[in-house]
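Here's the structure we're looking at; comments come further down.
Other chains of the complex are left out, but the ones given are in their true place.
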Amino acid sequence: MVRENAPLVHNITNYVAMNFSANVLLALGASPLMAHAEEELEEIVSISPVLALNIGTLSAPWVKSMHKALDAARRREKLVVLDPVGVGASKFRTQTALELLAAGGISVIRGNASEIRALAGADGRTKGVDSSESSDSAVAVAQRLSHTYNTVVCVTGATDYVVHAEGITALKNGHPWMTKVTAMGCAATSMVGAFLAVEADRALAAVSAIATITIAGEIAAAKSGGPGSFQVNFLDTLANLTETQIAERLKVEHWK
Amino acid sequence: MVRENAPLVHNITNYVAMNFSANVLLALGASPLMAHAEEELEEIVSISPVLALNIGTLSAPWVKSMHKALDAARRREKLVVLDPVGVGASKFRTQTALELLAAGGISVIRGNASEIRALAGADGRTKGVDSSESSDSAVAVAQRLSHTYNTVVCVTGATDYVVHAEGITALKNGHPWMTKVTAMGCAATSMVGAFLAVEADRALAAVSAIATITIAGEIAAAKSGGPGSFQVNFLDTLANLTETQIAERLKVEHWK
């Protein structure tokens, strides 16, 4: 559905992820747009069905832009996905993510276990921007977050969890090399944005995005000799991925 | 001629394009330099034959730097190429591009049809930073722009047009996958800069740059399985491209 609609995905994201996230969105069939200037956020939000916020290389002016864009998105009833990169590693990150959440209007949060735990005030052992914890450890706090902020919460890791009002979906696709390419998580967040733009059920949009990226990852890994060729094959695979491939490989479980 | 001279190309460009544009310039045989600090622009402009300005991820401080660099370039009689990314998508972009043009000293503009139409005040239907229009639709307005600002105008798309005082050159090389790698247009702009540094005829420099990038694109596409391998093969092809390959494949038409 992303390919047919080529939705515009407006990203205010980090410097490390910008290029790769744009290429992932293009490979998926979406149309990436990166814009952070306060002067143009109202207009850019107005033409984009979805906004992806990512605090990976945050600074005060960018945080201000994120709030301004979120405010415009909320007024215009646009969908918003938040990637709280490195939350728990500094008070500035934790506070920024919590203030964005408190402002309201975040449809989906995607983070690793440490980030989701830190967001929920649990004792996250964040080591920089990588998670040192299993995603399983964050499911209970993700449920709390989901309830508090009326949002879908994706906890990604060896198993990916999509936690929402009606229950929990666990996905077991993917490959360890996905953690060896920088910004893969950030790109997943942008992909959630692309699916949100074309699928009204937010939890289903998140599940579809996670399934697509992890299945592309495992197909690509089987053809690759390391993280360099993996990144290349990942983009090729994503561009050529079929519904049939996804259906055949999907390892998913739902519970209430 | 770029390979023999390895010209320094000074870029003030967007965050998404910086890495890829630098790699494209290196593959071409040029020497990329990215610098935007006001404190050093006078010196950086003085050592570079050409300046490439790109407003893709503009913000107020960067716009100020672009004006400062453009002013230095004009005083020092350096060549300047402008990429008005996303013009038409926001007033801030349109106004910035028009003010840079009005300041004078832009030798070449390169944009897609929507951007060129928006620059000329025509009814551009810009959808984010990608064009939803055929490049043919922008030729007439490009002629007007070229005349008004005494500049060469490149309208890129399925057919690429180089519009200049003496006429129009149409190039029909390239491959659709060029739109599936982010910053390919931005890299084309930087390549125009590299050719401007070694070729006194500005229109010929633009035609050479467009021919080089599109022919590298079609050769690379034939070896690739998707946008990931295409990007890799594009850089390899560009680094190995010969005059003979260009001569054999070039599909070009001139008219007055």
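Letters are used for the chains, namely A and B, taken in the order the chains are written, and counting of residues starts over at 1 for each.
Simple rule for what comes next: a residue touches a chain if its C-beta (ideal position, glycine included) is under 8 Å from a C-beta of that chain, and two chains touch if they have at least 3 such contacts.
The structure presented is a predicted model; accordingly, all values stated were derived computationally and were not measured.
This structure file shows 2 copies of a single chain, while the whole complex it describes contains 3 copies.
Note that in this section only the chains that are shown with their structure count from here on.
Chain centres here are Cα averages; for chain A and chain B they lie 32 Å apart. Here chain A touches chain B in the complex through residues 8, 10, 15, 18-19, 22-23, 26-27, 31-40, 43-44, 47-48, 61, 231-240, going by the rule given at the top.
Within the complex, the chain B residues that touch chain A are 14-17, 19-20, 56-60, 86, 89-93, 127-130, 179-183, 224-229, 231-232.
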